[in-house]
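Selected chains only, in their assembly positions.
The letters A and B name the chains in turn, as written, and every chain counts its residues from 1.
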Amino acid sequence: MGRAHSNAWKKATLFFDLPFEPVLKVACGRKKEELDKFAKRWSWAETETDWRKMIARDDIDIIDIAVPQSLHFEIAVEAAKAGKHIFCEKPMAMNSEQAIEMLRVCEENNVIHYLNHNYRRVPAVALAKKMIADGLIGDIYHWRSSYQQDWITDPDFPITWQLKKEWARAGPHWDLNSHCVDLAHYLIGPIKDVTAITTNFITERPIAIEGSTGNLKGRASEGQMEKVTVEDAALMLVNFSNGAVGSFEATRFANGRKNKLSFEIYGKKGSLTFDLEKMNELGYYAVDDQEQLRGFRTILVTEDNHPYMENWWPAGHIIGYEHTFIHAVADFISAISEQNSISPNFHDGVEVIKVLEAGLQSSYEKRTITLNNNP
Amino acid sequence: MGRAHSNAWKKATLFFDLPFEPVLKVACGRKKEELDKFAKRWSWAETETDWRKMIARDDIDIIDIAVPQSLHFEIAVEAAKAGKHIFCEKPMAMNSEQAIEMLRVCEENNVIHYLNHNYRRVPAVALAKKMIADGLIGDIYHWRSSYQQDWITDPDFPITWQLKKEWARAGPHWDLNSHCVDLAHYLIGPIKDVTAITTNFITERPIAIEGSTGNLKGRASEGQMEKVTVEDAALMLVNFSNGAVGSFEATRFANGRKNKLSFEIYGKKGSLTFDLEKMNELGYYAVDDQEQLRGFRTILVTEDNHPYMENWWPAGHIIGYEHTFIHAVADFISAISEQNSISPNFHDGVEVIKVLEAGLQSSYEKRTITLNNNP
């Protein structure tokens, strides 16, 4: 994440005409040696191992929070109190109380807050949003989504922080469904009620050998096992306030799926499909196409007139994962410059966390949970 | 359905080496004129408008029930009592009481009963079953399925018997999910509990002009409306007895999807994908493939060594929808000849109906329903 963020901060002004250029001032981390090496490569001016000291500085305007979610709350609250604008990774927090408080403090201190559900800024997703807003899809009947990975299907894969409740709050439901719920909010609208089940396929895992867990690739030690305290998969059904129904599936046990966030949207006038592993493409079916000639079309979203794409390459020359971060940074800088809010932000994040919490509650209580959307 | 069944009875012996040849003896229907025309075209020897008279005949061994599900119970019970073997369309019945009784009477009378969840006999599906049985997929984590159509997205599409509870019991949950639940039972195993939601997008529809409803294409009359009494979409989550989790979505409101039954199966050793609109293909990911070279492959299931395919054309020459009926008839005739049972049958059908009923109950009561699998 440090690389993806640093790259975005450096690259945004090269490809986008922005009102000012971000300065990479202080890189913050716990391990001094690694941190210095990282900062040197990415030309961060300084390093710091105590995030409170970093926030205390006067020469910093923006705090980019790219740490595990268990740390978001404390950092974000302090940063907001110090008047820093916030660029925060997802999932936003460990629970809705934290999220609501993060939002409150930001609003109180008038800082701009951005929550990095970065897939809103995939050009194909932004185009989908535009098409829905333009009425091309009509009243929406169905949202069908899944986020599938396969990095822990091997029972010998050692335990990581992502598999421990105290660090992660939950498993793919928190990590992956948060993306899908944010997209559903963005593209379909608010969720009224939630019905979910969760499960575990592997209940304990070996402890990783010290220092071997970089990049999710730790080697397992022999014999010592630790309990997995988050779910391995989460499935969720929802009713949206506008009458649509939706489904979500998040798992790290879908062999062959590396980072497959996919959604299907079916509306009265048209349908849309998307798959993050083919992120430059958007599927579209138009009911109004001439009879006989209707069919799902694949829009290669790389044209000048597609969202964000005039800043990149000629048509047909695709972009990748990291570009979503650059789009986010570009929009965030513009928002700061114009004193505007940007979406998704902590308000959006609160709504996502509420839905995720309701999902966990539903899975525990084995019943539908209605969301209170009027706090 | 009459055409698809008649075609299968006529064609099975042409392409399969069967122990005997079925004789198309009596075609039964309500409307004499249409029936005679149909019988003549398909060379049925006689016609009959009273199904009880047909069942009473001594010169008939098999009753093929291809009528709406509200009529299955009565006909099947009478046929079984008369000692006829039964080839029955799905969904099996209006409720589990009917289904259980149908099964009981068949067993009591020692007749062979077949329930036409015909998609088990798509060669790609039969191959999937074989692969799972051979251990190629390993312990199964996920079943993800949907059955999507779009024939009633137009609110002006007139009401049909499929949209009335008294004729159909339920909507796509009964009609489409029954296929998917049968496949899930076949490929994954028994279901332990069910959590579901259902919804309606269009609550009333025009009444069709008399005689205009053939082939789901009725013209609407003006002004006269009738209430839709079944759901328009049904979404369901399940836990399987073996620890897998599963999801089902059935809808007639997915614009662009004509007859898209699709499933994904993720297991410890491999994954499978299928889409009925591309029914000659099976997707397969093998964890044991050489590292670097892993990927979902598309098996074109048209080779001599694929299930049923040695009876058809050279490799690469695809087959279609109607062939599943021919495979069913061929296996049914063999089963009768060998005095064997055939799957799926009324036993399988009872299990499907129980799951579907639990799904409806779950959607009404907004809670998970545990199935009693030990009657």
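By definition in this document, a residue touches a chain if its C-beta (ideal position, glycine included) is under 8 Å from a C-beta of that chain, and two chains touch if they have at least 3 such contacts.
Values in this document were obtained by computation on a predicted structure and should not be read as measured data.
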Oligomeric state of the whole complex, in copies, if 2 are shown: 4
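One rule holds in what follows: only the chains that are shown with their structure count from here on.
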Mean-CA-position distance for chain B and chain A (Å): 40
For the chain A and chain B complex, residues of the former touching the latter: 141-142, 144, 146, 148, 150, 153, 195-197, 199, 201, 232-233, 235, 237, 239, 243, 245, 247, 249, 251, 253-257, 264, 266-271, 285, 287, 294-296, 366-368
